[in-house]
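Right, chain A next:
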Amino acid sequence: MSEFFHMGGYAAYLWPAYLLTFAVLGWNVLSARRALREARAEARRRLADREDGP
Partner candidate 1 sequence: MIGAALAVLVRDLRLALRRPGQVLQPLAFFAVVTVLFPLGYTPELDKLRQIAPGVLWVAALLASLLSLESLFREDAQDGTLEQILLAGQPLAALALAKTAAHWLLTGLPLTLMAPVLGIALGVPGSAMPGILSSLALGTVTLSLVGAVGAALTLGVRRGGVLLGLLTLPLTVPTLVFGARATELAIAGEGLSGALYLLAALAVLAVTLAPLAVAAALRIGSE
Partner candidate 2 sequence: MDWTWFHKFGSPPHVYRLAGTLTPWFAWPAGILIVSALYGGLVLAPPDYQQGDGFRIIYVHAPSAWLSTMVYAVMATAAAVGLIWRMKVAHAVAASCAGIGASFTAASLVTGMLWGEPMWGTWWVWDPRLVAQLVLLFLFLGYIGLRSAIDDLGRADRASAVLAIVGVVNLPIIRYSVEWWNSIHQTPSVMKMDRPSMPMDMLAPLLMMLLGFTLFFGAVLLVRLRAEVLRRERGAAWVKEVVS
C-alpha cells in the first residue's frame, strides 16, 4: 500500500498533479452549480420587482 503511494519515487510530482486536476474538476462542478443557484435567485428577485414595480 505505502508502496502504491510512494509511486516509485514520483509521489512528490504525481500526487500533486492528480490532486490539482481533481481540484479543477471539483471547482468546475461547484462553480457551475453556484452559478445556476445565483441565476435562479436573481431571476426570482427580478420577477418580484416586476410584480410590485410599475
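The working rule: contacts are C-beta pairs under 8 Å (C-beta built on N, C-alpha and C of every residue); 3 or more make two chains touch, one makes a residue touch a chain; residues count from 1.
Basis for inclusion: all candidates are chains of the complex that A comes from, given by their letters.
Because the structure is predicted, anything quoted here is derived from the model rather than measured.
Visitor: In this complex, work out which of 1 or 2 touches chain A.
Guide: 2
Visitor: Candidate 2 touches which residues of chain A in the complex?
Guide: For this pair, the touching residues of chain A are 4, 7-10, 13-14, 16-18, 20-22, 24-25, 27-29, 31-33, 35-36, 38-40, 42-44, 46-47, 50.
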